[in-house]
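Removed: one protein chain of the complex. Kept in place: all other protein chains.
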Amino acid sequence: MPNSFGKLFTVTTWGESHGPAVGVVVDGCPPRLPLAAEEIQVELDRRRPGQSDIVTPRQEADKVEVLSGVFEGKTTGAPISLLVRSGDARSSAYDEMRDKFRPSHADYTYEAKYGFRDHRGGGRSSARETIGRVAAGAIAKKVLALAGAVEIRAYLTQVHDIVVPPGALSPFPTLAEVEATPVRCPHPATAAAMIARIKEVRSAGDSVGGVIRCQIRGVPPGLGEPVFDRLEADLAKAMLSLPATKGFEIGSGFAGTRLKGSEHNDPFRMVEGRVHTISNRSGGIQGGISNGEEIYFNVGFKPTATLLRTQQTVDTSGADTELMGRGRHDPCVVPRAVPIVEAMAALVLLDHWMRHAAQNQIFEF
Amino acid sequence: MPNSFGKLFTVTTWGESHGPAVGVVVDGCPPRLPLAAEEIQVELDRRRPGQSDIVTPRQEADKVEVLSGVFEGKTTGAPISLLVRSGDARSSAYDEMRDKFRPSHADYTYEAKYGFRDHRGGGRSSARETIGRVAAGAIAKKVLALAGAVEIRAYLTQVHDIVVPPGALSPFPTLAEVEATPVRCPHPATAAAMIARIKEVRSAGDSVGGVIRCQIRGVPPGLGEPVFDRLEADLAKAMLSLPATKGFEIGSGFAGTRLKGSEHNDPFRMVEGRVHTISNRSGGIQGGISNGEEIYFNVGFKPTATLLRTQQTVDTSGADTELMGRGRHDPCVVPRAVPIVEAMAALVLLDHWMRHAAQNQIFEF
Amino acid sequence: MPNSFGKLFTVTTWGESHGPAVGVVVDGCPPRLPLAAEEIQVELDRRRPGQSDIVTPRQEADKVEVLSGVFEGKTTGAPISLLVRSGDARSSAYDEMRDKFRPSHADYTYEAKYGFRDHRGGGRSSARETIGRVAAGAIAKKVLALAGAVEIRAYLTQVHDIVVPPGALSPFPTLAEVEATPVRCPHPATAAAMIARIKEVRSAGDSVGGVIRCQIRGVPPGLGEPVFDRLEADLAKAMLSLPATKGFEIGSGFAGTRLKGSEHNDPFRMVEGRVHTISNRSGGIQGGISNGEEIYFNVGFKPTATLLRTQQTVDTSGADTELMGRGRHDPCVVPRAVPIVEAMAALVLLDHWMRHAAQNQIFEF
Partner (left out) sequence: MPNSFGKLFTVTTWGESHGPAVGVVVDGCPPRLPLAAEEIQVELDRRRPGQSDIVTPRQEADKVEVLSGVFEGKTTGAPISLLVRSGDARSSAYDEMRDKFRPSHADYTYEAKYGFRDHRGGGRSSARETIGRVAAGAIAKKVLALAGAVEIRAYLTQVHDIVVPPGALSPFPTLAEVEATPVRCPHPATAAAMIARIKEVRSAGDSVGGVIRCQIRGVPPGLGEPVFDRLEADLAKAMLSLPATKGFEIGSGFAGTRLKGSEHNDPFRMVEGRVHTISNRSGGIQGGISNGEEIYFNVGFKPTATLLRTQQTVDTSGADTELMGRGRHDPCVVPRAVPIVEAMAALVLLDHWMRHAAQNQIFEF
């Protein structure tokens, strides 16, 4: 089931960039949860194109329909089917891609794997597929908030070589701080520089990537299923399953590989009657299991592969050729990826919450 | 099934550090494969303690027994059960850990999750669990070598702040180059510096981490199952499921986030009648699917958590206390992790090979 | 994933009886398969209400929409999303069921499990859910026909106490013979008696059950995955996952328990250069694996639970009460279950075909 994610809270996405619709089926949602389409829509609105002048100008309403699993405003425990009709698709912009492989896109590998592909807008490999993830993540977020006051906050710390200065951010940026600028960096001066850089590369027909940081608080100790389904392993998979991602690091990450153990270890201390670590280089996870501290991780995104420039490539007949990028694209996908990262984190956490409950909380011996 | 990995080539590991044995069941292995215990043993020997003077001096033979699934020297298609009896265990060295949580180990989180734990040597969270992974990986490696001449080569590029100089390595280091030094870095001068650093921190009762690079060649185009089971996503999960790992990056990784699209994209060109990219910042995977180029990735390991020093911690009664590290430990686990990284890569690749075959190669319409 | 079936050819159904739509996502379909909506529609038309005067007179077009996974008339390997909008729903007929549990329906158990339910028409427990199964099964049937000339034929052998006489049927009834009467029994005289009995019980506000036999030919030796995913085990699960089923027997079934081994064993003999059994009490499966002979099994269906009579029951407040059946129902669901049984058989066979290919056909050692 390569298009399903999660063992107990399972989401299955479907749909192509230029197909009639995209959607998701959410299986395993706890029953009796109040749920309105608006709560899902608000997250889709954070993700959709056309939000600002630094993202693609495509206008897609991305309006969600709830087709099952909710009755009189509450979940029933049955699968929740969510559907978003497609709107502003200009397939003709992709005619050239029928026969030519866009560099660093999935055109060639889909052709190699399946022997056949929907070339329009990347087909299944389009980031439009993430609509289903965000919709499902909105439900997961709500369950987590009700169950444990879990808060998930993602935001940009880097675009190209522009980086938030060390110590410049509050310990847990607010949603308002993140959403204050279209680039979703909660540090205003850095955000301004990022925006300028994005506009600059766009006007050159070029693109840039960046880094998203995600912080999560309110996760109780005990989530994570060693040895293979460690919490950080499932987070890593979730993030690397997103288009354009190239790296994941949790807690001290790659920088931590340059510390000595005596500098890196997180000493335990009792604080207000609870076990805490007085530093948090572990990133809230030890031995694959949450320890109650804040979970934080970074996700690296490569620059957008679509360039409004001429590039070398080959065609389906096996001849060298050139391709001129067309269409309406994000010169930097990272700002719109923020709600997607949050959604995937929510899916991982809720699934682990349910798995933990199954094994550890039902029997009291 | 948190102790199982892989959908079609499925391995299930079991066993605790100081239990009577550890082992693995391999389900889904293709039948008729010639397989001898010695082929598994050779990989276990690369992983076991006591190999050199920079790793733990524990003496464990780690001798594998093949209990099922192999008949007259060939696999039958039935599950292969592999078992390694434990030897040189000194549980008494761990008496203090019964009540005290070692900092940056899994002691506290296992207690929090399960309400009960085998404290001896970390119990289930011990890296001794990876014996089963290496044994299963040896089988996967052999199948891959027979099926597609796939070669997997991992080695150290960094210990603490000692890094292999850019351009210093051959394009695909040989196994002999890697195994030439106990630190498993194929650059002799860097290896010597790494060894010196490890001895230095050991004598100070301290520890260091590092980075493993893994290169894989011979993978055909087409492996990987979008959208969630992208090849890099499953590699990321595999690597982050290993003890002490903090980061994963594929292809250009985090460094690639600082390039522009025009610098990062990999142009396609026909080479000897086959589609190739003339650079490989994608790391051999595009859109979650292998493109036939070399796959390469980095894995970051934190410094060993066990220190032969006094550290602050708490005990199971909820009181602040101190803990003095004892026992025989690796001051740097990274050299012994090399065969484990290779094993996990092999498990991911073979599983995807089989999944690809199931969907794409059986029917010719 | 309780709403998903199959490990490699995975179908996920969603939707409630009186919701806006029902549907299915098919994940893992081989690419490059020619597929038209009409091929799916033809199977849905066999299942839908209002086909004849012995089934429910509800008029539902059950028109399928293909929303993804098919491009220019061929499957792409991406998930196929199929949707059927609801039509002729009269929810008001179910107002009384909001508070009262219909005997031998799922009303009480859904309330007990989920604490909340969509009471209209049985909600998720309605047989309307099987639309998704039939749609997915139509695709599986087509793949099987292309891959191996597999034919699946189900039909009624019993309604109430009316049974097809021994030896009365041709060895493999044709589709035309089955579809010749609305009761889908290929023996005309028995069919006539069945129809009369169904009309008789309907006029009495009562209902009857029956037995479906399913025969499958063209399955090659080798399908089935011991020890747990034996082919007959997955067929049994598939059939018992259908509403109203109470029993499954393969080959000689329960009657075979009354034979001696010397009467029951199927001797092997070479026939036209191939291994055959000269009897087939095994039902085409031995040790959980197909042996190349015809697979056949029976499925028992209880009488329809909805009666147009007054029945004793309790209400959600925990008081004894009575309930008068209303609405438009099938006095016998078995004829409309024929395409559903075929669909589930197809799903099982195709999934096993793909699983077999993954483990056994990719490597030639």
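So that you can tell them apart, the chains are marked A, B and C in the order they are listed, and the count of residues begins at 1 in each.
The rule is simple: a residue touches a chain if its C-beta (ideal position, glycine included) is under 8 Å from a C-beta of that chain, and two chains touch if they have at least 3 such contacts.
Please read these numbers as outputs of a predicted model, since none were measured by experiment.
**Student:** Let's see if you follow the contact definition: name the visible chains touching the chain that is missing.
**Tutor:** Looking at the complete complex, the unshown chain comes into contact with A, B, C.
**Student:** Of the residues B:Q51, B:S81 or B:T316, which one touches the chain left out of the display?
**Tutor:** Checking each option in B:Q51, B:S81 or B:T316, the one touching the absent chain turns out to be B:S81.
**Student:** From the listed residues A:L33, A:A112 or A:A305, report the one that touches the chain absent from this view.
**Tutor:** A:L33
**Student:** Quick one: say which of C:V70, C:I152, C:I289 or C:A337 touches the chain that got left out.
**Tutor:** C:I289
**Student:** Using the touch definition from the top, which of C:V42, C:A168 or C:V227 touches the missing chain?
**Tutor:** Of all options in C:V42, C:A168 or C:V227, contact with the hidden chain holds for C:V227.
**Student:** For the chain that's not shown, point to the residue among B:K100, B:R117 or B:R197 touching it.
**Tutor:** Result: among the candidates, B:R117 touches the missing chain.
**Student:** Taking the full complex into account, what residues of chain C touch the chain not shown?
**Tutor:** These residues touch the chain not displayed: 2-5, 13, 101, 103-110, 112-115, 124-125, 129, 158, 160-161, 201, 206-211, 221-230, 232-241, 243, 245-254, 256-270, 273, 275, 277-278, 281-283, 285-292, 298, 300-307, 309, 311-314, 318-320, 355-356, 360.
**Student:** Taking the full complex into account, what residues of chain B touch the chain not shown?
**Tutor:** Contact residues on chain B toward the absent chain are 1-4, 7, 10, 12-16, 19-23, 25, 27-28, 31-32, 65, 67-69, 71, 74, 76-81, 83, 113-118, 123-124.
**Student:** For chain A, enumerate the residues touching the unshown chain of the complex.
**Tutor:** On the side of chain A, residues 7-8, 28-34, 77, 143, 146-147, 353-355, 357-363, 365 touch the unshown chain.
In this section, only the chains that are shown with their structure count from here on.
**Student:** By the document's touch definition, which label belongs to this structure's chain graph: line, ring, star, complete, or other?
**Tutor:** Basically all the chains touch each other, so complete.
**Student:** Farthest chain from chain A, going by mean C-alpha coordinates, please.
**Tutor:** Comparing chain centres, C lies farthest from chain A.
**Student:** Per-chain C-alpha centres versus the global one: which chain is nearest?
**Tutor:** A
**Student:** Counting in whole Å, what is the centre-to-centre distance of chain A and chain C, each centre being its mean C-alpha position?
**Tutor:** Spacing between the chain centres: roughly 39 Å.
**Student:** Suppose each chain is reduced to the average of its Cα coordinates; what separation in Å results between chain A and chain B?
**Tutor:** Distance between chain centres: 26 Å.
**Student:** Between chain B and chain C, tell me the centre distance in angstrom, where each centre is the average of that chain's C-alpha atoms.
**Tutor:** Computed value for the inter-centroid distance: 45 Å.
**Student:** Do you know which chain A residues sit against two or more other chains?
**Tutor:** 2-4, 13, 113-115, 124
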